[in-house]
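What you see is part of a larger complex, with each chain still in position.
We call the chains A and B, going by the order they appear; numbering starts again at 1 in every chain.
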Amino acid sequence: MSYTIEQIAHALGATALGDVAVTVTGVREPADATADDLALAMKPEYAQKLSQGSARAALVWDGADWQALGLKAAIVAPRPRYVMSGLSTMFDPGQGWDEGIHPSAVIHETAQLGENVSVGPLAVICAGARIGAGSVIGPQSFVGTDAVLGEQAFLREGARIGARVVIGDRFIAQPNAVVGADGFSYVTPDVSGVERARQSLGDQGDIASQSYVRIHSLGAVRIGDDVEVGAHSAVDRGTIRDTVVGDRTKIDNLVQVGHNCVIGTDCLLCGLVGLAGSVKVGNNVVLAGQVGVADNIFIGDNVIAGGGTKLLSNVPAGRVMLGYPAMKMDTQMEVYKYLRRIKRLFADVADLKKAVSKPDQVD
Amino acid sequence: MSYTIEQIAHALGATALGDVAVTVTGVREPADATADDLALAMKPEYAQKLSQGSARAALVWDGADWQALGLKAAIVAPRPRYVMSGLSTMFDPGQGWDEGIHPSAVIHETAQLGENVSVGPLAVICAGARIGAGSVIGPQSFVGTDAVLGEQAFLREGARIGARVVIGDRFIAQPNAVVGADGFSYVTPDVSGVERARQSLGDQGDIASQSYVRIHSLGAVRIGDDVEVGAHSAVDRGTIRDTVVGDRTKIDNLVQVGHNCVIGTDCLLCGLVGLAGSVKVGNNVVLAGQVGVADNIFIGDNVIAGGGTKLLSNVPAGRVMLGYPAMKMDTQMEVYKYLRRIKRLFADVADLKKAVSKPDQVD
């Protein structure tokens, strides 16, 4: 990959300054950059690091005095973090896999592959599966019976798409991602202690040991366009209807999406997030790392939940939540502040008790 | 799959009402149901949705006026959620994999397969492994050296059973489940800061950097009958004795069961639960999503822990626990309530201090 500064700026819709014919073959942090790299000096604090490297060209913050920084050329963008998307796409070396269908892949004769589909070594594509044009089914990955993948799907090594799962275009599955595991759904012959404890908020009633029987998952998973699922993440099948993930929603590594969940569009679910069964998530929701959501909860549009938040009840649209138990973030931050002073409060109250019972001995 | 209402009710031990010869080929939620589906209207709140669909027959709640709901036939059960188990079993389309042993599977010549065992494409079965009759070893799954699986095991794609693991009958492993990873067990030459901080509850003493050496896992994993392990879950080998999972215990996705754990019968471990090493869990225990249990903790029979609970000390039988730090659920709910009022409390105490120091100026 080799581009001039002018080509890059043009592709990114950014402004090229200086000797725009300078050619670069990679992008690097300022201190690591060679003369052939575009340095990423997107904030003033990176300015000094430029002198530690040998960059001739850099992506700089709006208003940077790039010539004073010793650069021959610069790319300026009003929101440099945003142009990182296009820039990183241009320079992504990819996985380096061979194109075409590897002879070791096991593809059922009834599976349908679109044009220019690549299938890596030791991948399995089951009966009736349909793979959209331009897709890459990576090494050792799996596409189940009657599953449907849209165009330009990209399955990394070991990703697994279960039977009857339907996925839109431009889907990305990271290594070992699983879509379409069975839901975790069991029932006891009689009302269980859990059912009673939920009703009473803590009392499971008379304890009677029971065994669980399995409720099979008859639904599948339906995923929109431009969705990504991270390494070791799991999206379970629905019980009767499908589990749903909306367009452009991105799921990080080690995320659990339980059966029957319906997730809207443009959401971010970060690492180790867990959604129990039948959670409904609106659009443009962000759940930070290790957030947990109890079953049957509704989360409104544009909700943001900070790292580790446990959502045990419905959350209205637009709320920014934090903590366990979850509260509005500003309230929670205040509670945290008070908790740090709680020892002093106990001492004050002890003093007050003494003072009030013996009002003449206040100290 | 096609059944009459009479056949279904009979199989479920439920009551068929109306035109019991009506035939259905699937089950659906009320609003989605066609004339060929059995609608699931198990609670009065689903009644209205029936009119949005075209169901002729439904599974209804006890006492429902099914004729008034426009149905030709109905199945009534005292606990509809329970009959969902049998019903979903009858209608489960399964994974659609071919029977028999796929030629691409790699099966060691010393492995023993019972009658009617199916082995999917690109599965591996190692030396000395024994697979019970009627088992399905799914595509790309793995059974290690000398591992034993009982009858009717079902390994989904990519499930991995390590060497010498012994599992009972009717085991289910979801995609990419791992049984028999090595325990996470390391030791420093001298007493470590962690060992000292645990003793002192917070003081790690003089800090001396040390490196860890590995303690190998010589034990295996022993799993009872009717156990299920979810996608991306891991049950680690024991150090000397085996890690044990009791009969009928169900493990959801992304669960960690550490080395030497002994889990009783009829437990539910929900998504992202983590058991550190040597945890002992009784029978009929339910750990909700993202519960964590510190190492060497004992959890009594019939304990229930709500979502996100961190159990850092032993829990007596029958307790319903919540929170971090874990308390009895009702106590914790009370603490939560007080926390929401803590700002007011600080203000009250400030007022009191003023009032007490200047008793004539109470406002």
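Assume a residue touches a chain if its C-beta (ideal position, glycine included) is under 8 Å from a C-beta of that chain, and two chains touch if they have at least 3 such contacts.
As the structure is a computational prediction, the values presented were derived from the model and not from experiment.
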item	value
Total copies in the full complex, given that 2 are placed here	3
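One rule holds for everything that comes next: only the chains that are shown with their structure count from here on.
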item	value
Equivalent-chain rotation between subunit B and subunit A, CA atoms, steps of 5 degrees	120
Inter-centroid spacing, subunit B versus subunit A (mean Cα positions, whole Å)	23
Sites on subunit B touched by subunit A in the complex	26-29, 32, 40, 79, 81-82, 84-86, 88-89, 91-98, 102, 104, 120-122, 139-140, 156-158, 172, 174-176, 228, 230-232, 248, 250, 252-254, 265-266, 268, 270-272, 283-284, 286, 288-290, 301-302, 304, 306-308, 318, 320, 322-324, 328-330, 333, 336, 339-340, 342-343, 345-346, 349, 352-353, 356-357, 359
Complex contacts: residues of subunit A adjacent to subunit B	104, 106, 122, 124, 126-128, 140, 142, 144-146, 158, 160, 162-164, 176, 178, 180-182, 184, 186-191, 193-194, 197, 201-204, 207, 209-218, 232-234, 236, 239-241, 254, 256, 258, 272, 274, 276, 290, 292, 294, 310, 312, 324-325, 327, 331, 334-335, 338-339, 341-342, 345, 348-349, 352, 355-356, 359, 362
